[in-house]
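Every protein chain except one is present and positioned as in the full complex.
Letters A, B, C, D and E name the chains as they come in the text, with residue numbers starting at 1 for each one.
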Amino acid sequence: MHVALHRTTWWSVFAGLLLAPLSALAQGAEELVEVAVVDTINSGDTAWMLTSSALVLMMTLPGLALFYGGLVRSKNVLSVLMQCMISAGLIGVLWVVVGYSWAFGEGGNFVGSFEHVLLAGITPDSVSGTIPTYVFVMFQGMFAIITPALMLGAFAERMRFGPYVLFIAVWVLVVYCPLAHMVWGGGMISQWGAIDFAGGLVVHMSSGFSALAAAIYLGKRKGFGHEKMMPHNLPLTVIGAALLWVGWFGFNAGSELAADGVAGLAFLTTQTATATAVLVWVLIEWAHRGKPTVLGAATAAVAGLVAITPACASVGPGGSILVGAGAGIICYLAVTILKPALGYDDSLDVFGVHGVGGAWGALASGLFIAEVTDLGWGGQVWIQLQSIIFTAIFAVVLTLIILVVMRLVLGDLRVDEDAESTGLDLTEHSETAYSHEA
Amino acid sequence: MHVALHRTTWWSVFAGLLLAPLSALAQGAEELVEVAVVDTINSGDTAWMLTSSALVLMMTLPGLALFYGGLVRSKNVLSVLMQCMISAGLIGVLWVVVGYSWAFGEGGNFVGSFEHVLLAGITPDSVSGTIPTYVFVMFQGMFAIITPALMLGAFAERMRFGPYVLFIAVWVLVVYCPLAHMVWGGGMISQWGAIDFAGGLVVHMSSGFSALAAAIYLGKRKGFGHEKMMPHNLPLTVIGAALLWVGWFGFNAGSELAADGVAGLAFLTTQTATATAVLVWVLIEWAHRGKPTVLGAATAAVAGLVAITPACASVGPGGSILVGAGAGIICYLAVTILKPALGYDDSLDVFGVHGVGGAWGALASGLFIAEVTDLGWGGQVWIQLQSIIFTAIFAVVLTLIILVVMRLVLGDLRVDEDAESTGLDLTEHSETAYSHEA
Amino acid sequence: MHVALHRTTWWSVFAGLLLAPLSALAQGAEELVEVAVVDTINSGDTAWMLTSSALVLMMTLPGLALFYGGLVRSKNVLSVLMQCMISAGLIGVLWVVVGYSWAFGEGGNFVGSFEHVLLAGITPDSVSGTIPTYVFVMFQGMFAIITPALMLGAFAERMRFGPYVLFIAVWVLVVYCPLAHMVWGGGMISQWGAIDFAGGLVVHMSSGFSALAAAIYLGKRKGFGHEKMMPHNLPLTVIGAALLWVGWFGFNAGSELAADGVAGLAFLTTQTATATAVLVWVLIEWAHRGKPTVLGAATAAVAGLVAITPACASVGPGGSILVGAGAGIICYLAVTILKPALGYDDSLDVFGVHGVGGAWGALASGLFIAEVTDLGWGGQVWIQLQSIIFTAIFAVVLTLIILVVMRLVLGDLRVDEDAESTGLDLTEHSETAYSHEA
Amino acid sequence: MQLIEAIIKPSKLEDVKEALSALGLEGMTVTEVKGFGRQKGHTELYRGAEYVVDLIPKVKVEVVVKAEQGSQAVDAIVGAANSGKIGDGKIFVLNLDEVIRIRTGERGSDAI
Amino acid sequence: MQLIEAIIKPSKLEDVKEALSALGLEGMTVTEVKGFGRQKGHTELYRGAEYVVDLIPKVKVEVVVKAEQGSQAVDAIVGAANSGKIGDGKIFVLNLDEVIRIRTGERGSDAI
Partner (left out) sequence: MQLIEAIIKPSKLEDVKEALSALGLEGMTVTEVKGFGRQKGHTELYRGAEYVVDLIPKVKVEVVVKAEQGSQAVDAIVGAANSGKIGDGKIFVLNLDEVIRIRTGERGSDAI
């Protein structure tokens, strides 16, 4: 949205990263990109954004919780649900305390500022665009809740709860908020002119690549490769995928921040890409493995939703079919060919779906762009690529740094072997999911 | 809504049916009913229609999927979920490619046209009434997804997945889109002056009667009548019914295409009729069988929702109580008396709930009309009856033709006996719903 | 909202209570508080209120049904689901027939009137504030459905279905509608100037205190204290809590009856208080019992939502953190210390969460008020206290009277010992929740 | 007295029950089990990977009979559960020292 | 040594466990089973149709004891599980050739 005033190239960036927080605070006001403020609230736009905010929370709770919860073994389902709940709890508070300001406060290239800590300076009368600022804060807050929760699928069934809690808190401040600022808060990536309407870079690539790093760093599950680790309850997973699909309309069409024609476009491309991804994945699996599976369809739906996320307002209906078809093909390959080939244990395929799907979508936002920007088609595609590479490196490097430091300070981030075999529900939470005593 | 310009009677229609597609294309523009187009988007109406579209998808995924999924045996639950998922995938794509145009493109008495194939000619700036056309396309698309999925309950636990996929694709083009055009796209039934606000004819009767035909054509489940075929998970069914109820407000009040007083009326009649149906069914069952059941309550809720669907904007609060009470009584009788008496195996009572309930609702739209139209009370009731009879015959005949042709081309549409006894989850999808290994 | 015209003190009230229905009818029109009526419908506000109404239904079905259903033993899950369904059915009808009028018809200090029986005098064109009156009727109707259903958790696993049905019908007319009138319909408590934005008094305290009375009156479950009565399916409970959380945005932000800045504030405080409550409860439990549980997190979410309900528009973001933290601490103590100490069998902690949380929230609405009213800070707190005490006594006394009379008329309100041991699903509803036969 | 333990296909349970009832044997205890044997398991797909599941759902029927009814009961089960396909199952016959009916304390054949 | 197999009502499990513990028998294995016998099943409703469900949930308790403790154990179970109502269940006593404790390889009475 914000045309680049001064261009920064991604390779010049990494060096300055550690200084970012300081430099951000030191930025002069003249470098800040002003958020356009219209004085009046539009009740229709506000109605849609209130609804969208609720829908995006529904994506995490119960959507993602069930999607992941059904896929793990029954002895670990509560640990997954709990990790989603605590993301809503912890990040829900953190966002209001500092996250929002750190991401969307007026800042510099990399991060916002502390001006709106505890939402200082924002009142019920504050307006962002045509909606109350409080609603904008909430809509963005729901994004901040789901993004770290997306990662947990990669290291499910083995991470200790305590370190997980600390990890997501730090990750949101160190990885998520800066990326949100760079892309949506007027920072560097937005200045490049990159397209990321609803979060292919900020949400899906960031979580997908960080998740891969964390899964590899934590190591494989005990018995991985030998034991069958089948989903314990696929209907739960299907409910989860379905609620993710429904909620995603808030995520994507809500990112327009208004109930208008572009929101309609985003809704339509979201639906069309997702439907296409389901169809394509199911057909490929049918041809490749002889049977179409419901888990395939559910996974495909999420892959399609991920891929269209950055692109939903820049491609047209036809483009959205291509985005969805590509997601179906590429994510299928990532999950069934790439993962076994490389041998990492990304328990629930966070990387294959969110990392790969998010990158594909970010690229496709340029590839299939409906109305070419000032950058030109080639220029746009190049900027998209640059943003993809930057985001991948940024997420992986910072995630590894966080984990290494945590490891040094906290000791083992994993449960021990006995606990892994007993299951995290009992050992981490002293609970059992199902009990059928009379 | 569209007052009849030239009247066609239903008995003169069947002869011309095979020619319909051709004649439709040949229709002159002067016969087309123009959709009123206002230039500006109303953000409040748009907000409500974006929400409604999401709610209607939620009716299928996860609503209907769970409602049906809980009722089958545990060895078939995934097959039901998969059939719902693929309806969203396949019809989701088909709708944008051709379905929308075929139903709502300017056409003739029976079908639309191909003018909007791949949504040609529609942009984010296109407006239908007071909302973006894209939003209208999506709202209607969600209807096209749920309608074929409704049918699957009738032939659940026995149909092969491949033929099912083909069947719903053809059925949407041959049965659903024409009916949608006839009723809502300015075609024949709308010209008669029939009332079908949200789809008693188009959605529920069409699917209910087609489902009955398909269930009879495919034959009974192995063991039907001997084996107990009890629901494997009633809580899933209750969740499904609940989400159908919630989503149905989008379906019915959304059919006003605006957030206004009529939407409020439709919301209120929907709620009241449904509540009444639940109460009445539960009381009847209590008196008749000695116990009130939760499956009865859930079924009653769906029956009430079905019945009020066509009538929700033409009856008042009092009328909606009558519609709901009638649905409770009539559908109870259809399910508990009619079905055993006739002996067909409509696995999950699609006919008894949607066919019968839809017909009752379509009749009741006239019977309890709040403001009599130009047709007069008797005239309206007669037109309603005529539309009901036409829809029933249209759906049954075309469904049988489709199935007979498919049978000739594809061979058996059912799984074999062994597969039926093993369960479709394993044999059609190579998956197991629940696995509780340690 | 309504500044007190003539002040009544709570201690002068109880004497007059039995005369209330009569006196209400006899009230002269000059005492009635006029509802502000603007002539035009705002489509944005209407869109939000349609959505909110659907969200509040979703709180009961499937939200509350699952939250409670997962917590009982598997032999009783359907009885809980059924009690929620019938609340939607029965109260859904009752509300339109008489409840709305009795609560919101123009009346006196204690109750409304019968002027709008069967919604007489209300048409699709009627407007309340900026939304169609029908929408207001529905929004309030969804509140009337969830409130009695909240109580069932207290006497779950032991009450007969028939008496339950009668009890909630009478309770809605005798306890709920009068309280709604007193607080929101211009009656006594609103005249005192009490703050209860979305129902801390009307919904949560009323149900929580009534539930405690009912649980004690009905007696403990057989085996209480000896047998382990563990939740049979915690994932269901988590889904339920999640959907309650999502739906609660309709409950709280919807109570503004418009999509504006105050709705945004209410949304934000709801989210922040709930997140804080989750965080605080989990930390306390971790410290106190050594493990953080997912049931703790789910319970905390509901406690936070309850507590912020009355306060959501009168406190700011910082205040909402205090409200949530207080809810986490106080409800934790109520559930883990108070209940065992006193020994009553409130099966699912309705009192500990809704009664105590509602009272805390009602007090906090004054304690942490952002903009002091004419009453002054101390005056407001005092009025809040007075309202809390009044509501508690009102609910407990009337509930006991209802139950005692029912007991005299109907005989035992509980199932017998054999039925309790077999489970209510079979004995009251002739159904089994789960069946895994091949 | 004998304890007859039959591992059968779940779909044959109803038939076996009827066959035993026809002999006047109106008591039995049924357990859901999983069996491993000659019958091939099935393949399950999980995100494109194939897994062989070789533990197949079976039902175990336990019937206690007087020694003299043993062979009759075995024949009845074989007759009802036989489909001629691999995986039809096995019957194990054990000698039983004592049977007690909890309700009455009766012992031996009377307790069956 | 003896293998005592008791089919009891699920609600009696806790009492049986306590009764056995009181004898110093602190090991047992419990299985959820369904029983068919004299106790009438219940009727279930399914959309207005009635079905009789005659397989009733029971619990099977297996306890291995030294031969000399057998009758004591049986009496304890009868005492704890008896409610005097049809369906209280049965106890089957089998002779056991050998018992092995997996952890230590101990055999015979020591392994119990």
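We adopt the following convention: contacts are C-beta pairs under 8 Å (C-beta built on N, C-alpha and C of every residue); 3 or more make two chains touch, one makes a residue touch a chain.
Since the structure is predicted, the reported quantities are computational estimates derived from the model, not experimental observations.
**Student:** Name, in rising order, the residues on chain C that touch the hidden chain in the full complex.
**Tutor:** 228, 230-231, 285, 288-289, 291, 293, 295-296, 299, 332, 335-337, 340, 349
**Student:** Where does chain D touch the missing chain, residue by residue?
**Tutor:** 2, 6-8, 31-38, 55, 58, 60, 74, 77-78, 81-95
**Student:** For chain A, which positions touch the chain that isn't shown here?
**Tutor:** On the side of chain A, residues 226-227, 421, 426, 429-432 touch the unshown chain.
Keep in mind that, in the parts below, only the chains that are shown with their structure count from here on.
**Student:** Quick check on the contact network: minimum steps from chain B to chain E?
**Tutor:** Counted as steps through touching chains, the separation is 1.
**Student:** Sort the other chains by how far their Cα centres are from that of chain C and give me the top one.
**Tutor:** D
**Student:** Looking at A-D and B-D, which one has the bigger number of contacting C-beta pairs?
**Tutor:** A-D
**Student:** I'd like to verify one number: the distance from the centre of chain C to the centre of chain D, where each centre is the average of its C-alpha atoms, in whole angstrom.
**Tutor:** Measuring from centre to centre gives 52 Å for this pair.
**Student:** Listing for chain B: what residues touch at least two other chains?
**Tutor:** Residues 42-45, 47-48, 51, 228, 230-231, 233, 239, 259, 289, 291, 293, 295, 429-432, 434.
**Student:** Of all the residues in chain E, which ones touch at least 2 other chains?
**Tutor:** Within chain E, the residues that touch at least two other chains are 11, 32, 44-46, 53.
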